[in-house]
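So the structure is just underneath, and the comments pick up after that.
As you look at this complex, bear in mind that one protein chain is not there, while each of the others sits in place.
For clarity, chains are labelled A, B, C, D and E in written order, and residue numbers in each chain start from 1.
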Amino acid sequence: MLEADNLECVRGDRSLFRDLSFRVDGGQCLLVSGLNGSGKTSLLRILCGLLAPMHGTVRWRGQPIRALGDAYRSELSYLGHLSAVKEELSAAENVEVASALAGRSVPAQAARSALAEAGLRRREDLPVRVLSQGQKRRVALARLLLGGSTLWLLDEPVTALDADAVKWLAGEIDRHVARGGVAVLTSHQDLPLATAPLQTLRLRA
Amino acid sequence: MLEADNLECVRGDRSLFRDLSFRVDGGQCLLVSGLNGSGKTSLLRILCGLLAPMHGTVRWRGQPIRALGDAYRSELSYLGHLSAVKEELSAAENVEVASALAGRSVPAQAARSALAEAGLRRREDLPVRVLSQGQKRRVALARLLLGGSTLWLLDEPVTALDADAVKWLAGEIDRHVARGGVAVLTSHQDLPLATAPLQTLRLRA
Amino acid sequence: MSGINWFRFSSPQSFYPLAAKMIPWFSALAVVFGVIGLYISFFVAPTDAQQGEAYRIIFVHVPASWMSMFLYLVMAFWAAVGMAMNTRLAGMMASAIAPTGAMFAFLSLWTGSLWGKPMWGTWWVWDARLTSELILFFLYLGFIALQSAIDDPRRADRAGALLAIVGVINIPIIYFSVQWWNTLHQGASVSLTRAPSMAKTMLLGMLLMALAFWMYSIAVSLSRARAIILERERHTVWVEELSELNQ
Amino acid sequence: MSEASLWNGFSAAVRRDLLLAMRRKSDVLTTLFFFVIVTSLFPLGIGPETDMLRRIAPGVLWVSALLATMLSLNRLFAADYVDGTLEQMALSAVPLGVLVAGKVAAHWLLAGLPLTLLAPVLGLQFDMAPRSLAVMVASLAIGTPVLSLIGAIGAALTLGVRGGGVLVSLLVLPLYVPALIFGAGAVEADVSGLGSGAHLSLLAAMLAVAGFFAPWATTAALRIALE
Amino acid sequence: MSEASLWNGFSAAVRRDLLLAMRRKSDVLTTLFFFVIVTSLFPLGIGPETDMLRRIAPGVLWVSALLATMLSLNRLFAADYVDGTLEQMALSAVPLGVLVAGKVAAHWLLAGLPLTLLAPVLGLQFDMAPRSLAVMVASLAIGTPVLSLIGAIGAALTLGVRGGGVLVSLLVLPLYVPALIFGAGAVEADVSGLGSGAHLSLLAAMLAVAGFFAPWATTAALRIALE
Partner (left out) sequence: MSWNSATEFFAMGGYAFYVWGSFGIAAILMAGEMLLVRARRRAAFLELGREIVARRAGGR
């Protein structure tokens, strides 16, 4: 489904990687690893179309993502180093509002149960500002789960999560892949994934 | 050296912990663990005096830290969830400037070699803005090492660090403790510490 | 005197019922003073020779102006007490007073304008007194806006206290600066002349109305303070018991 | 993408920004207070003569409205950029341009509209005539959306740029000049008996042009900022 | 703490802020441009009669200088707060008050001083007399530090607060009024032959008071913000 074809990424005046090609199909998971600064974030941003590669193309279902535009974006969820949660809004409002902006409104009830699953039961109505670092990250993850999209691009999703939450997230990724979805992840920690077809891509700076 | 005496912390209207007492002596390391939102960050901020506890006192060398003031702060280094690096300045400038502000100016050469140790050789003069997430964290750690202070309070220091960097940091903490320093850490990951006297404090929400 | 433990009342828990007992008294006083004051304003005080009946605005305008300034001082006092002694109640009192003070400042501006239109032919002039009252109104609004922009009540109290104290240092500076600024340009372009005979009834009416406003301010700030206590202390046991009584 | 879902996206963006503004009520109010305070500063700096104040009133009110709008510009995208929401909006199934239009509309509802409604009260302080006040309100009603639209471009261009907050004023103020000239000019034209019609229709023409181009330019600028 | 190391801390804070400003040059320049543009907007909004322009010139220049300073306030602490530097400063061995004083001094060097130097050029636009220009510069030279000092309190109070950027103007503008009145008043007093001495010495007295209290209040506000 997701193909990278001869990608090259240049940041500043250094080429981070070149001739990078891979293919991830439905029901597969790709783990991108590499040292700090090896270009994992840059790769993920290229894959979702936020950053233009120096060379090469990214294809989704055989078509270049530039050509697909909104059609591609409606199938994708991206979670970056930044969690994109609004500190003023409550956790529940955050999830609802973000889903509406992404063009996939969800009923309030669904938002609350996603938050509960993410371990924020009874904190749904607190403003996010007062949540701890890990709790904020969980709000972002709850939003991800609700998206119902086929392609997950997760940049260090387990940052700030405690061991329980890491296990829960790994389970969710497993289920997503088992459902036929595609997941591309980066992480410096080991993720207890059970999915069979796990590819690993190692970037070296 | 560092004693907590019957601490209670209230955030919003929930009491995170109460009657918390412990003592860490020179050459010891305290690992604070707990789920997301259990109050690790709050505890560290109380220990460094940024947050006033609801009840209880923190003592350093037998004296309440409120009374010690600057004298206490001159012996302490704190690294929080935020790295306190200036994106516009280069890594080297960051370290120099931060040390000067902390009241412990260091020569430029020392700053550069600390950065090199932290794995940023040849990136000393790049503006921090273009560094990757993990590299930014390393700049903050380099500053820490230069401080020469007795008490290290590190809140999830390994966030965004790759495996090599985690190992390096653990080694540095070991050396600090071996030198007779005190370290208080939080982390959701296992740290490969070799130090013998490692206490663990588990907060539960 | 020394038998009463004043410190005891600085806890919200004991203050809450105490305030409940005081509110009816102050309300009653406000009504009594108000009724007599209004009677004097409308039925005892004679018509002014130059201004006709319009001058009767003075009976609400001047007391409102006085209260607006006085309440700022009271607010700053509580704020300072809260900062110095770290008592929760003082901060709550300061936030309870601010809206009432702002209301009186607005009232002073409004009634002043309504007075100015028939007297000076314009709703507003940039005269020293008017201008400094306007700035006082802004200071109140700043205090309220700052507090409402901060969620954590402890932080809101302390930030507001600091602002109120800075403001109180500034009020005399502002007052004199505006006076100076203005007198340079124009002399006493407007002055209220009144027959000496009526000065006494007028003063009495103004005083009574001022007393009424004062009592009103106390009553309303106390009950606002009670509401604030309920909001902030809702997780304590005593409030929970209290709400059971109420249900 | 269907028209209905475009509309949904637009209104989601508007509603979200209004919700955020409700949460930080002080945000909306302070734009207004700023307007009030700045207009009041001028008499303090210039002196209290009613005659002169009446003459400079339209200019002062328009300049203050312009500054107030401009100051509220940095809350248009900056917060969303810093916390990653803008990234997510760029990756939304709804075209970014639609979301941007929604945000600009919300900005006008929260800044331009209240300013327009408040202006007559301040005009009284300057002793303006009722008729001038009416022209003033009309010119602000047409002019403030132009300010929001053009301002959005500036806000987007300065995102994540060092010192953006002040840079935006540098970019945007020159573009605001025509709106200012025609807006304040309308009142003066009316006073001098020339009739404000011509000025107001020029202002309306500017609104049409800005409404057409600005969301597009803003979207382009946002994509650059996100690279 | 020894006096020498206090001084070192102060100068480290000044030098750091100047260094940061060098990196984002646009920051300093835009404060200036804002000043220039706002003063130039007035003739556009008000009309070109020289006579009136000359009369309103001191007021307009002072109000613009005040707004320009105020706008640059949010870069005083906000960035340091967001990235955690302020936390580190509060934990420094150097007392926070000293570092704050250093930051305020740097702010004046980067905002107030350039404005003061630029003012005479703009005054010429308004056809001000050379003598008035000199008084104007003197009043700005004494007055702008007051603006930086008082502004720092407001900037510290609104740190991390919702809608801080505009809230700061609401808090600070009323406190700026005396400086504005005496500053702009000095020029007018000189023109009307009363002599500007009294105004300027009152301004200087305000500077003394602010210099004494403001760093203390700012430090207290910062500690509150960091809780």
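Just a few scattered comments:
As a convention for this text, a residue touches a chain if its C-beta (ideal position, glycine included) is under 8 Å from a C-beta of that chain, and two chains touch if they have at least 3 such contacts.
Keep in mind the model is a prediction, meaning the values are calculated, not measured.
The chain not shown here touches chain C at positions 42-43, 46-47, 52-54, 56-57, 60-61, 64, 99-100, 103, 106-107, 110-111, 114-115, 117-118, 216, 220, 223-224, 226-227, 230-231, 234, 239-240, 243, 246-247.
In this section, only the chains that are shown with their structure count from here on.
Common neighbours of chain A and chain D, listed by label, are C. For the pair chain B and chain E, chains touching both partners: C. With respect to chain D, maximal separation of chain centres occurs for B (centres as means of Cα atoms). C-beta contact counts were set side by side for C-D and C-E; C-E has more. Chain centres computed from CA atoms place C at the largest separation from chain A.
Put simply, the C-alpha centre of chain A and that of chain C have 55 angstrom between them.
Rounded to a whole number, the gap between the C-alpha centres of chain B and chain C is 49 angstrom. Between the Cα centres of chain D and chain E there is a gap of 26 Å.
Multi-chain contact residues of chain E (touching two or more other chains) are listed as 23-24, 82, 162-163, 167, 170, 173-174, 177, 181, 188, 227. Multi-chain contact residues of chain A (touching two or more other chains) are listed as 81, 88, 127, 130.
Chain pairs that touch one another, listed by label: A-B, A-C, A-D, B-C, B-E, C-D, C-E, D-E. Taken together, the chain A residues at the contact with chain B in this complex read 11-12, 34-38, 40-41, 81, 119, 123, 126, 130-135, 138, 156, 159-166, 188-189.
Remark: chain C residues 135, 138-139, 141-142, 145-146, 149-150, 152, 154-155, 158-159, 162-163, 165-167, 169-170, 173-174, 177-178, 180-181, 184 touch chain E in the complex. On the side of chain D, the complex with chain C involves touching residues 24-26, 29-30, 33, 36-37, 40, 43-44, 47-50, 53, 124-125, 127.
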